[in-house]
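Handing you this structure, nothing more for now.
The complex is shown incomplete by one protein chain, all other protein chains being positioned as in the whole.
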Amino acid sequence: MNQTLLFLIPLLPLACAVLNMLFGMRLPRLVAETLAVSGVAASFLLTLLFWGYADGAGTHALLGTWLPVGDITIPFALHFDALAAPMTLMVTGVATLIHLYAVGYMHDEEDYARFFGLLNLFVFAMLAIVLADNLLVLFLGWEGVGLCSYALIGFWYQKSENARAGTKAFLVTRVGDIFLAAALLWLFALTGTLEIAAINARAASFAPEVLTALTVLLLLGACGKSAQLPLMTWLADAMAGPTPVSALIHAATMVTAGVYLLCRLFPLVSLSPDGMAAIAVVGALTALYAATCALAQREIKRVLAYSTMSQVGYMFLAVGAGSVAGAMFHLLTHAFFKAALFMAAGCIIHLAGGENDILRMGGLFKRGPRELFWVFLAGALCLAGAPLTGGFFSKDGILLAVYTQGTPLFLALWGIGLLTALLTAVYTFRLVYLVFAGEPRGHGHPHDLPLLMRRPLWPLALLGLCGGLLNLPPLVGGHEWLTHRLGTLAGREILAGHSIEWALAGLATGLVILGWGFARWRYGQFRGEQENRASRFLLLGWRADALVDLLFVRPFTAMAGLCAIGCDRALVDATLDGLARQTTACGERLRGLTTGRVSTYLAGFVWGFLIILGWFLLALVK
Amino acid sequence: MNTAPSIPGLWCHDMIGSVVFYLLAAATLTATLLCITRTSPVHAVIYLVHAFFDLALIFYLFGAPLVAAWEMIIYAGAIMVLFLFIIMMLELSPGGKPLTVDRRRWIPVLILSLVTLGCTVLLIIQDPSSAGSGTAYHASPRDFGTALFDHYALAVQVVSFQLLFAAVGAYYVGKGEPRKRGEQPS
Partner (left out) sequence: MIVPFAHVLIFAAILFTMGLGCVLARRNLIMILIGVEIMLNAAAVALVGGSAYWRQVDGQVFVVFLMAMTSAEVAISLAMVVYLRRRRGTLEADRFDGLRG
């Protein structure tokens, strides 16, 4: 088979996106939907078909030259290797299920062509990031993801808060993009190329300070897309978009892009111990921050949004601890169960008649379809890290990797990770109890649930539960398939005695049980939730928006105001207005001369005649 | 064409001619002055006709008998009669208010006029060619006709068109507006 065919993987969704955007509204609805789903499903099947290409060092595929400038050429090239292959498979697979779900979810939507076109474009952009061979193509996908997220979060732009959420996501991630672009330019200046493999190979020759600075820049870029501290404020607001979009952003695509970027450039990043520590610190702090915020949220999708932030924080922590395999493992399992959770949340909101507030739900176990409960429970168990689920193994692997680093900093981070695990269990079971336990508290009329919204949940929930098999540790008889598959890309090898591993697993299990117990005691019977200062603080995400407003937005507005009023209006406008007023005044004064009377004009006539006569006389005198 | 025939008759003597010129000039200026200071337009027109008669005589003195005749016929006879006719048709008040010596109006005009006149006279006197008087000159109707219809034939045509246009324009303007419905006839 020709390896150029690998390009079909990203280009099929792109083609479907273009078709849907151009002709979607003229096609019958069924055709447009089929086009959207089949585009992504086809690239999923192609990924399976081409799986063998990822063996060894992977496969290079060249489509053509993009930018030939002087002696630099930027090609359109793919690199399909052991890191990209599972990621591609996950993205296309989860996206296919989400597309199916979206067909059911959006069946009342008038503007379906725009929606499916953007959704497909989103998948294309993400695949461009995953498969990119050079950083410029990666950046293309990076920006594409940002654009699509903006358009999709603000999809129902008629409501201004949705449009504002989209704009916010775009602007905040854009801040990160600038750092990434700076890193790209610096790398280009250093190496003269943007090929990822070449950069990774030559990273060892960079000066240590340069490496650290580059790592920090890359980290900030990744923070923007992955909603890590300090660029995390957009993610919770991004819930304004349709639920399939939330699932796509949080599970399969956008937020994992930052983790993937760091994994891709891990050979470079790992050379800077300070940079690695920074990554780990950012990850751990975000994990804790988001977990505390999730404790107090009232909207179901916002709880899940903060949980995503927290889990991505774990992935950063794993990268910082040097375990790419751990990060990728958690990324994959998280993608499965988080997609399931989001889509189930969409079903729940549907059943509650559009009600978002978990304090006004309840009783869904009795009333709703049982399968929804089981799916949601499966996802929640994975998220909380209940033993033997996918989330348990992947989170455990990360904590083990952090623990085995051994330095005091990493031990402290490990402590934070454990605390976060406890909090995760608490807020997850709080969610489950508030939504499903007890009697119904809401008054919304349930919408009926189409089959297409229920069926895609099952495979995702199963994948989440069984996700541990991907990288089952030798401790319980597995042989770490993913780590072996990644081979040299897997990062640091984690060496730990069996006793430590057992102890850690026991500790994690204990924490989950503790969290569950607390949630059951507190939320088993609904006792209402009074608001106090602390919960309000957490509900607003530690008032991060207010802080950003105070630190950046208000000074910027003040400066803009200064420029507008002080500079533009007082200086430029005033000068021009003054000139105009002077001219008008002159005109007003001259206007008096034109009386409209014939005598005035005749007198002017004679004066002119006199002047001419005087001129003659003067000439005569001379 | 410029053979210099002597002026026939009484005015052949230069001395007498010049005296007559100064007399006529004085009469013209007096009549004109009276004309421009009259309140009643009818009086003004009559004085002006008088001034034109004097002017016609001056033209005759200068050897332009045809121009003199036309001055009488066209100016005094036609144009001024037209003025009179219009004045009478419009029933402009003959006496009305007496001519007020409005200083605000007359004094600037007087100063302006005197300055203009002074400048002009100064210019004329300064010109050395104006001092001489030359010999007497008489343009015969034959010379005049040859020049007019031979040399200036095109100009005559243009002027005749001009007159036609003026006649049409005067007719159009003077016709008055068609009376609108419901409007009282004035």
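Read from first to last, the chains carry the letters A and B; within each, the first residue is number 1.
Simple rule for what comes next: contacts are C-beta pairs under 8 Å (C-beta built on N, C-alpha and C of every residue); 3 or more make two chains touch, one makes a residue touch a chain.
Just so we're clear, the structure is a prediction, and the values are computed from it rather than from any experiment.
Seen across the whole complex, the unshown chain contacts chain A at 591, 593-599, 602-603, 606.
As for the chain not pictured, it touches chain B at residues 1-2, 4, 14, 17-18, 21-22, 25, 28-29, 32-33, 35-36, 41, 44-45, 48, 51-52, 55, 58-59, 61-64, 66-67, 70-71, 74-75, 78-79, 82-83, 86-87, 89-90, 92, 105-106, 109-110, 112-114, 116-117, 120-121, 124-125, 127, 129-137, 139, 143-144, 147-148, 151-152, 155, 159-160, 162-163, 165-167, 169-171, 173-174, 176, 186.
What we mean here is this: only the chains that are shown with their structure count from here on.
Per-chain Cα centroids separate chain A from chain B by 99 Å.
Listing the residues of chain A that touch chain B in their complex gives 603, 606-607, 609-610, 613-614, 616-617, 620.
Across the complex, chain A is touched by residues 112, 115-116, 119-120, 122-123, 126 of chain B.
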